[in-house]
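Here the complex is missing a single protein chain, while all its other protein chains stay put.
To keep things simple, chains are lettered A, B and C as they appear, and every chain counts its residues starting from 1.
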Amino acid sequence: MSLLANWYDFRDLGNPVARLIEALQDAGLSGGWIYAISGLLGAIGILSFVGVAAVINIWIERRLIGRIQVRRGPNRVGPFGLLQPVADAIKLIQKEALQPDNADGIMFTLAPIVIFIPAILAFSVLPWGEHMVLADLNVGVLFLLALSSTTTIIIFMAGYASNNKYAILGSMRVIAMLISYELPVVLALLGVVLFAGTMSLTGIVSFQETYWSWLIFFQPLAFLIFLLGSTAELNRTPADIAEAESEIVAGFHIEYSGMKFGLFYAVELVNTVAVSAIIASLFFGGWWTYGLEEFIPGWILFIGKIYSIYFIFIWFRGTLPRFRVDQLMAFAWKVLLPLALINAMMVALEIFIWTEYEISAGIVLPIFAVVNFALAGVLIVGFGRVMSRTMERFPKLPRLVKDIDVPLPEPSTA
Amino acid sequence: MDDLGVVIAFWALAAMTIGAAAMLILVRNLMHAILFLILSFVGVAGLYITLSADFVAVAQVLIYAGAISVLMIFAVMLTPLSERDNSGNFLQLPALVLSGLVIAGVTFVALETEWREAGRGSFDTTAAEIGEALLSPFVLPFEIASVLLVAAMIGAIVIVRDD
Amino acid sequence: MAIKTEPLVVNIGPQHPSTHGVFRMRVTLDGELITDAEMVIGYLHRSMEKLAEERTWTQNIPFTDRMDYLAAMTGNFAYCITVEKLAGIEVPERAEYLRVIFAELQRIASHAMANGTFVNDCGAWQTPLFYMFREREKILDLFEMTCGARLTLNYMRIGGVAFDIPDEFLPQLQLLVDELPDRFDEYDQLLVDNEILLMRSRDIGIISAEDAMNASLSGPMLRGSGVAWDVRKGDPYGVYDRFDFEIPVGHTGDCFDRFMVRMAEVRQSLSIIKQAMEQLPPGNHCAEVPLNFRPPEGEIYCRIESPKGELGYYLISDGSPFPFRFHVRSPSLINLSALKEMVVGQTVADAIVTLGSIDINVGEVDR
Partner (left out) sequence: MATATRLLSGEDVAKRLEAVPGAVVETAEDWVTLAPEKLVEAARFLHDDRDTDGRFLNGVSGVDRYDYFEVVYHISSLAHNHTLVLKVRADHDEPEVSSVSGVWRGAHLQEREIFDLLGVRFSGHPNLKRMFLWEGFPGHPLRKDFMGLPGGVSPGLKRFPKEDPEQWAGEFRGN
């Protein structure tokens, strides 16, 4: 077996798998079996990553939040508290799985399980390396969007099945919010897809490789819109109105306890990693890092990028208060949607110029980058001016009074 | 073997789609009915994939399972009925007759049509072709559809606005 | 054509992360809008007013800790000053200054807690709360250094304070006083210019000056509404007339104004502490008061400015070693008077923010 002959192969785990498939082909297996086996291998790889990520993320998130909040975070179980997620899981599994009397039993039990499906499926279309992609869908970006829209239904399922008023409030909030945020997110990705000319994530990464530049340099506005929009879709602070601990306690999963709650908790982290991975491949070149992947395996770089973006989400969570529901909707419809529309039109114009006049990429791409950055800056500052409270009636600071001063009421003339 | 896989997938998806559709009619709880409807939509999306129509499949999930069903959930939640039950009403008998007729018609058509077997397509960039088709030969229906949607949107806003 | 929806009655509390204890608000919702609200309290009722009638005047001091357990010092202070006024007891200078120092420290601790939880109610994920806890922790360390307790202090006595401060107290306090302004500048940066916090708290839960007065609101609630009234200025008790400080007054009476008034009061308290430290005279820390002394027959109402508002004690003595009537005008309870008016018409999220800005302490609401 030459499988482990040289480490070089492990820069791209697709290579050893290809070797394995070749070996199986030599052994005379039919194409269908090889297809199934390679699919299984990829699935195992992705599932193990998701499993490990869900566990590690609990630790990372709690440690980082602890760091932000001038405390230590979990540090007792295992070295640096690394085994804390395991302890959490053991505790959650031991707990009684409570179910409210009038809950819809099947839906109640099914929801935390089903919600994992879109979360895990999202990883299948991501290119982890040049040949490390489980399903290179031609419509990969659309596939991811479709997955995110199904999550809505499952969250609603959980909230409705709980037969709890807070849960209903939470799930109605989720539905209203996700419908609003789908539009700007889709339009932001439309800019990326138009620019790259393909909906396949592999195609988008190879576009970035071909033109030797990450897409964030051409699509800064789309990146921001997607980042903010997906924060809302992920139900994370400052847009965690579906869970809204301080208002509707835990929203749609208020009645869940034990490992069912644990699954919701884990799926949130997995979803966050999935979104970070999508951002990493769409805007930061995925595994491609300006030639660095020659020396460090591309998938390690990819994971590094995922966690850098994940850090932004944790940072958001640690620092920002929550929007109110209507403010969040207004933000989607009044700010993100127009920005995304303008961005998509700008990209269409640029692509038109590029293809129609057949200008070489070397000239036109830097110009696009500068133009798009300028546009993003102008739009963000402009919208900030328009949307922010320029009409502050009163100063923020209270006035300081030397002595008590209470006026008498105006004498009534009656 | 290749064909076998597709055949198995087809039958499994067909069973899922039809089973879910049947359950959608049979269950009494409206919420469950909607969830079965979604399952049925997902099954149809799977069938599209066996036909190598990946764009349509994903669009099916995105639009039908993701958006249309949400509208239905809203409709059910806004229905002023204390118990969300699919209760019987006086239209039961006409509906039964009508659906029987539809089943008969569909069965008749399915059995009597001379089906042409298409060659297996490949997972090419169907999205691009659809896009080009929409914007060159079918541009008029496409634009009319968007005008219709705008009109519907304005109508919805007018209805919802108080006073 | 309007869509009719069923009203939804939701219990916010008694077990809810944002009701600051076992406080319950039964709200009727139309979608997310509150159409009716009713507060249900009493989950922490300990019948202190009745219990106090069977204990001697001195024995009642621990009860005052347990009313507003986040501001035990001011509870002690109010009770002791009322009994002293009733019995005509002279308090030594040093004790007066110590009382002022501790009351102001307690005010900082209480306001830090109030503002931290307020931002938490706005939906921040605990971060400001933990920063505020850090400052509160340092103040509690000072309390512990002096009287051994951190929460229910039982530090003040009729006629003075229980213990003189230890030698290392003043240097530690100096460190704290030097450090806190910078800290609070940092929090201003983090919170006051935060657009989301402004969106959440500005023009939310507005109560006008006239309504605030009519509803007997006091403390930061009253000042947030623009009424420049502070018992420390208007009716100076102890030695408060010797300090130079200012009353922060809000502009509109919204949640943000109340928040900012508390932020500004922290700085004023620090300034008072600084002046008190400079003026702190040597001497005795407690007057000689017999353990079961009998105040003369009579009645008195005396109030101080506690962190939550005007904390008053209405005491009636019939000449026995026990109070005949022991009534507390608890600011937390009375500040809730206008809750319904403030909350109805808002969304749930705003109602939580409004409740957070009132800064109740259920121990004091229910007593």
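Just so we're on the same page, a residue touches a chain if its C-beta (ideal position, glycine included) is under 8 Å from a C-beta of that chain, and two chains touch if they have at least 3 such contacts.
What you see is a predicted model, and the numbers here were worked out from it, not measured in a lab.
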{"item": "Visible contact partners (per top-of-document touch definition) of the missing chain", "value": "A, C"}
{"item": "Residue of C:Ser216, C:Ser271 or C:Asn284 touching the missing chain in the full complex", "value": "C:Ser216"}
{"item": "From C:Lys233, C:His285 or C:Lys308, residue that would touch the chain that is not displayed", "value": "C:Lys233"}
{"item": "Residue among A:Glu22, A:Asp326 or A:Asp403 that touches the chain left out of view", "value": "A:Asp403"}
{"item": "Touch residues of chain A, complete complex, unshown partner", "value": "403-404, 406-409, 411-412"}
{"item": "Positions on chain C contacted by the hidden chain, ascending", "value": "38, 41-42, 45, 47, 49-50, 210-211, 213-217, 227, 229, 233-236, 241, 301, 303, 310, 312, 314, 316, 324-325, 327, 329, 333-334, 336-338, 341, 366-367"}
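Following the convention adopted for this analysis, only the chains that are shown with their structure count from here on.
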{"item": "Averaged-CA centre spacing for the pair chain C and chain B, given as whole angstrom", "value": "61"}
{"item": "Inter-chain centre distance, chain A versus chain C - centres from mean C-alpha coordinates, in Å", "value": "43"}
{"item": "Chain A and chain B: spacing of chain centres that average the CA atoms, whole Å", "value": "28"}
{"item": "Chain A residues counted as touching two or more neighbouring chains", "value": "none"}
{"item": "For chain B, residues contacting two or more additional chains", "value": "none"}
{"item": "Footprint of chain A on chain B - complex, ascending", "value": "1-2, 4-5, 29, 31-32, 35, 38, 54-55, 58-59, 61-62, 65-67, 69-70, 73-74, 77, 123-127"}
{"item": "Chain A contact footprint on chain C (complex, rising order)", "value": "8-10, 16-18, 29, 32, 119-127, 130-131, 134, 190, 192, 194-200, 202, 210, 213, 223-224, 227-230, 233-234, 246-252, 256-257, 260-261, 264, 347-350, 352"}
{"item": "Chain B-touching residues of chain A, taken from the complex the two chains share", "value": "30-33, 35-36, 104, 107, 137-139, 142-143, 145-147, 149-150, 152-153, 156-157, 160, 172, 175, 179, 182, 198-199"}
